[in-house]
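With one protein chain held back, the other chains of the complex are shown just where they sit.
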Amino acid sequence: MKKFITLLVVFCTLLGTCIGAVSAQKVIPDELTIGMISTISGEQALDGVNMTDAIRLVQKELEEAGGLNVDGKMVKIKWQIEDCEAKPEIAVNAAQKLIEQDKVIAIVGPNNSSDTIASAEISQSAKIPHITNTGTNEAVTKVGDYVFRACIIDPFQGKVVAQFAYDDLNVRKAAVIYNNADTYSAGLAKAFIDAFTHLGGEVVANEAFSGADVKDFSAQLTKIKNANPEAVFVPTHHTNVPLILQQIRGMGIESTLLGCDSWDYAVLPELVGLDIIEGAYYVTGFSPDAETAKEFVDAFTELAGYRPSFCSAMAYEAAHIVLNAIQNAETIDGPGVRDAMMKTSLDLPSGHVTFDENRNPIKAGVVLQVIDGVAQYVTSVTPAE
Amino acid sequence: MKYKEAGLVTFLQLLVYGLQLGSIYALLAIGYTMVFGIIRMINMAHGDFLMIGSYAVYFLVSIFFADQMIGPAIALLVVMIAAGITGMIGVGVERIAYKPLRKRSTISTMIAAIGVSLFTQNFFRAIPAIGPNPRMGPKLLVDKLFFIGPVQLSMARIIVIILSLIIMAILYAVVMNTKIGIQMRAVSCDKDASSLMGADVNRVISTTFFIGAGLAAISGAFYANSYPVLTVTMGATLGNKAFIAAVIGGIGDIRGAVLGGYIMGVIEIMISAVYSELAYGFSFVALIIILLFKPEGLLGKPMVEKV
Partner (left out) sequence: MKWLKNNSEKVAIPLVFVALWLLKYFGVINNYLLQILMLAGVNIIMTESLNLVNGVTGQNSIGHAGFMAVGAYISALFTDIIFNVSDMPLIPQTALFLLATIIGGIIAAVFGYLIGMPTLRLRGDYLAIVTLGFGEVIRAIIRITPFVGAARGMMGIPKLANLFWIYLFVILALYVCRNFIDSSYGRACMAIRDNEIAANTLGINVSRYKIIAFVTSAFMAGVAGSMFAHTMRYLHPDIFSYIKSTDFLVYLYAGGVGSISGAFLGGFVLTILPEILRFMQEWRLVIYGALLLIIILFRPQGLFGGKEFSWLKLKTGGIHQMGLKDLLGRKKMIKKEASAEETSQ
């Protein structure tokens, strides 16, 4: 009996510690918390830094303005950043924590589709609006009507690349190398292949590798080299891009290189090698050269010390979409902010943003070309349906 | 006929790629096999020595030879210094984290190694000097493509293969002929008896860790040269593959580790060429099949267990 009581005490203490350690905080009416989930650790830690810096910029802007002006009242905005290690189950925990513990009004992030799908299920059932910055997979916003995104979607992006390659670069034979363990990569590859063959082009080699930890692509690239394509499309996460591009050139494949929005990091050209990436094209949803982006790019570069990536730009935009919705919401709670987000009509660095009925922003794809290690604006493409 | 020829050319080319990847696995597998041979421990943190080694090369080059083209002699020197530093770290890790566990079961030292691995990776990521940004590995060798007949070959890859073979030959000579090598073999045979015969067991274990970690660092340098993107998690999967390579060859046997490493590299590349979607999984299947027919590994001797 004594032992049993000891056991019960031990159990209750354990329970108590875990409740005590994460005790709920009091919500002050003139302060609001917005959550952000990001990959602070894990393979994609670079995204975490990019997103955190974007949020720091937003925070700085808010501090300078003295808070967020909601109907004349300055509301203090607090940002709560949580790590998801690029693991869906940790993302779920993070979302639960933000909603339950920090009582957030909305969630920004995470930066990849799998984590977003997993964590958005939580926000959806708690009726908390959730906007991912770079979760580009089509399925993300299908989770429910509280899930938004700030970026363009994969099928759209694939179409943009295909159309740009076919019309502007006159490519007729293309090859694709992608990561079949990754939603983002596989989705883009499929979208590109469908659109490109639909336009009348031929995909002469379609090669997959599995897992982010594959480092040697010689076998796949040998096949691509033998197929002799005019352009190679490399829709993979930035962690794989440098090695693939280096090996493409290292094997003597001289085709034009085509990429996707996860190429858009200021450090990437240097990582790949300036001579290797020179002349490569990639599609993204944001051009740092655009007139609308100038103010943001300057402020960000001053604060963070590097040019904003697509990931930071979209985190910045997502944050502003949420802030704007809070300003316009009829009631400041999940459903109210969600309804206001649906009506978003806002001028942001990437241009004017509105949402369609699937909560995807209506934007044109932007094609950039890497010249002397810096991505330069080439053209904007809106693919024909 | 023409088709056949094209197939042969591709095969030869893939073989070279496979051998180059295999060299990296082999160098790493030697460390696993030596440590296992001597203290019966699966050092799950071995892949992280590769990471430390390649970062050491990176920092040495960027501090002392920033923006300079370095010649082959200096490159070799840098690799050796990096190997020395990593070797010392290896000895330190053994002293702090593994030595107190020496008398415990294989698996509990393995868990300690997992702890070391978790700690190293996340610690490196958290300190500002390294951080989460991937680094561009230093180019120690400038690559040149050349043709032998229709087969396109890469100079850097061939050099990596040759250098690895030379290093492994030297190591084999050291283990077979020198005093410390003989002590190593004796300790791996019977720790207590060799201690009675005058072998300093602690010193032998430290030397083993030094050599193992040093080889991992060399393998890291070669790796960084061929796949020049450094991240703190780069060693994890490589470590796993090298471990499997060591088991395939017959764990505890240096020649086995080399053979296993090359088999692993070639199988991986060849399967990727045939059906890339399943490459990673299927190289495991191939290995499982080898093990089913030869459970002690290709070169391993069947272990006779004494009661």
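We just call them A and B in the order they show up, numbering each chain from 1.
One rule holds in what follows: a residue touches a chain if its C-beta (ideal position, glycine included) is under 8 Å from a C-beta of that chain, and two chains touch if they have at least 3 such contacts.
Since the structure is predicted, the reported quantities are computational estimates derived from the model, not experimental observations.
Peer 1: Could you tell which one of A:Asn180, A:Thr301, A:Gln327 or A:Gln369 touches the chain left off the display?
Peer 2: A:Asn180
Peer 1: For the chain that's not shown, point to the residue among A:Asn93, A:Gln163, A:Ser255 or A:Thr344 touching it.
Peer 2: The missing chain is touched by A:Asn93.
Peer 1: Looking at the whole complex, which of A:Ala126, A:Leu169 or A:Leu199 touches the chain that is not displayed?
Peer 2: Final answer for the missing-chain contact: A:Ala126.
Peer 1: So one chain is hidden, and I want to know which residue out of A:Asp47, A:Glu82 or A:Glu230 touches that hidden chain in the complete assembly.
Peer 2: That would be A:Glu82, which touches the missing chain.
Peer 1: In the full complex, which bits of chain A touch the chain not displayed? Write them out.
Peer 2: Touching the missing chain: residues 1, 3-4, 7-8, 11-12, 14-15, 17-19, 21-22, 24, 40-41, 81-83, 85, 87-89, 92-93, 96-97, 99-101, 113-114, 117-118, 121-122, 125-126, 137, 139, 143, 180-183, 185-187, 210.
Peer 1: Residue by residue, what part of chain B touches the chain that was omitted?
Peer 2: 42, 44, 97, 100-101, 103-108, 110-112, 114-123, 125-126, 240, 244, 247, 277-278, 280-282, 284-285, 287-288, 291-292, 295-296, 303, 305, 307
By definition in this document, only the chains that are shown with their structure count from here on.
Peer 1: Distance between chain A and chain B based on Cα centroids, please, to the nearest Å.
Peer 2: 36
Peer 1: Residue numbers of chain A touching chain B in their complex, please.
Peer 2: 40-43, 45-46, 48-49, 180, 207-211, 213-216, 218-220, 222-223, 226, 239, 242-243, 246, 250-252, 267, 270-271, 273
Peer 1: Contact residues on chain B for chain A in the complex?
Peer 2: The contact residues of chain B facing chain A are 6, 10, 13-14, 17, 21, 122, 125, 131-136, 143, 145, 152, 154, 223, 226-229, 231, 233-234, 236-238, 268-273, 276-281.
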